[in-house]
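See below for the structure under consideration.
Excluded from the complex is one protein chain; the other protein chains are retained at their positions.
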Amino acid sequence: MPDLPIILAGVINGLLAGGIYVLVAVGLTLIYGVLHIINFAHGSLLMLAMYAVFFLFKPPVGIDPYLALPIVTGGAFIFGYLVYRWLIGRFNHGRDENILLITLGLSIVIDNAALMFFTGDIQTIDVPYAGRMVELGAAFLPVPKIISFFAALLLCGALGLYMARSDTGKAIRALAKERQGARLVGIDVDKLFAVSYGIGIACLGAAACLLMPTFYVSPTSGHAFVLIAFTTVVLGGMGSFAGAAVGGFIIGITESLGGLLLGEQLGQIGISLIFILILLLRPSGLFGGKG
Amino acid sequence: MLEVRGLSKAFGGLKAVDDATLDVRQGEIVALIGPNGAGKTTLFAAIAGFHTPDAGRVTLEGHDITGLAPHRICAAGMVRTFQITQPFAKIDVRENVMVGAWLRTGERAEAMRRAEAVARQVGMGDQLDQLGADLTVAGRKRLELARALATGPKLLLLDEVMAGLNPTEIAEIVDVIRAIRDSGVTILLIEHVMQAVTSLAEQVYVLNQGRMISHGTPAEIAADPAVVEAYLGHGAAARLARGAAHA
Partner (left out) sequence: MSRGTLALCAAGLLAAILYPLVVRGLAGAGVGVSANYLINVGMLVFFVAFIGQSWNIAGGFAGQTSFGHVVFFGTGAYCSTILHVTHGWNPWLAWPVATAAGALVGWAIGALAFRAGLKGSYFALITLAFAEVFRILANSVEFTRGGLGMLIKADQRPENFQFRDPMWIYYLALALCVVSLAIAWQLTRGRFGARLVAIRENEDAARALGIDVYTEKVKVLALSGAMCAAGGTFYAQKYLYIDPSIAFGVDKSVEMLLVSMVGGAGTVFGPLVGSLVLTAINEGTRSLASVVPALKNVQPLSLIVYGAMLILIVARLPDGLMGLFGRRKSGKRHDA
């Protein structure tokens, strides 16, 4: 058993990682809450966004990942919007596992296209500030992680505000509650669905920019995030923003402490176990009413 | 044969069924009527094991079946149909009905024979190869009936098998139901079509806002002011009576 300061450092590291998970999960939960789609392509789309950051950083473009944030986020929004319009929205009828299968098909296509065009090699970017650290107790915290943490929270807050205050946000929330009603009062439902999906994917674009300074990308990068994102979302209750936020931190800490206490390999088991237990015992999430 | 005693079922604050009591004797056709939202379907579901009642007791042929799982109740000889028809969409009528027939036999040939006989009995003999998804409303209603009948029940609970049918179809299904009873199956049915109730049922129960407000023969029910009020609103019985006196 490691001593307290090390555990504390683990908790802090977990919290920092959790910030990104929150951002990824907020996108997923938004898509679920509004569209009732379990977006299995979430991880693959994140991977794609991470490649976008990578290629923007490389010459000839050479844009710093943080500066690329508006570009990648906007691009991700447009990409998501189109994917919904051309693909998911057309088949958005019938059994929910059909949509799951379609997004699985989408992720297979994306993963293998990435493998074909970008090869299976692991890619990283070397930003000059990658190695900079801040000392906090026993923890040495990489500056990019601190930045990504606060940026992720800021973005989530902004999104929450947008959903609460703006007309589009209000319309989307109305849509999530009452589809038929929304259609009746003349809201362009299909467009709003596409916008919601686009926003969900835009979150991934932002997450990719914040991740890349300290992370790597390969065609299988998405896999690692799929289960994390789903676990975060079910933990907080499908469709709940605040739940996703708390869930993200719990997952981050679980992962970090799992690694610390159980070792690199076995440590990963915590997330899957949480996922299973929540689904079996409290499908409405930790904070939801009884399922 | 079936005894329901003091059965209650609430959804949140809404008491969908409130202290309902009902008896069905062997060989009878009993009707359960009541305005929309009275709780009839909920009562059926609670009897057939789809909802666990909050209070009350259900006995079938003297055995307590309260809260048993639906498949147990079906095996014990009581089967329900659905008001909102639930056909197995991607298989044909024959296979739909066979699902019911498999309850009493493990032999394919026997299940098929039985299913086809039942399908003919309800007038679906020439639709055996149609997919469940392709049936008309009338076809779906008959399919509900056929599937339930194929399980070889002693007691059939029919939930509005005539809703949405035209008068000819209703006349047909009334005959079918009578024939089913004559073959020895007891029937409890929910119905809004009053002619059908009058011509079929020996006993009628009236449910309103979850409570059993009246029961008796169809003639007695028709003369009960409480029933008329339940259907037509407060004071209706008195207005009708006054109207009759003026005429």
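Order of writing sets the chain letters: A and B. Residues in each chain are counted from 1.
Quick note on the criterion: a residue touches a chain if its C-beta (ideal position, glycine included) is under 8 Å from a C-beta of that chain, and two chains touch if they have at least 3 such contacts.
Just so you know, these numbers come straight off a predicted model, no measurement behind them.
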Chains shown that the absent chain touches, full complex = A, B
Among B:Q26, B:Q86 or B:T136, the residue in touch with the chain that has been omitted = B:Q86
Among B:V99, B:A117, B:A163 or B:A222, single out the residue that touches the unshown chain.
-> B:V99
Considering the whole complex rather than only what is displayed, give the residues of subunit A touching the chain that is not shown.
-> 38, 87, 90-91, 95-102, 104-109, 111-113, 115-117, 119, 223, 227, 230-231, 262-263, 265-266, 268-269, 272-273, 275-276, 279-281, 283
Interface with the unshown chain - residue positions in subunit B | 48, 50, 69-71, 74-75, 79-82, 86-92, 94-95, 98-100, 102-103, 106, 108-109, 111-112, 129, 132, 147-148, 151
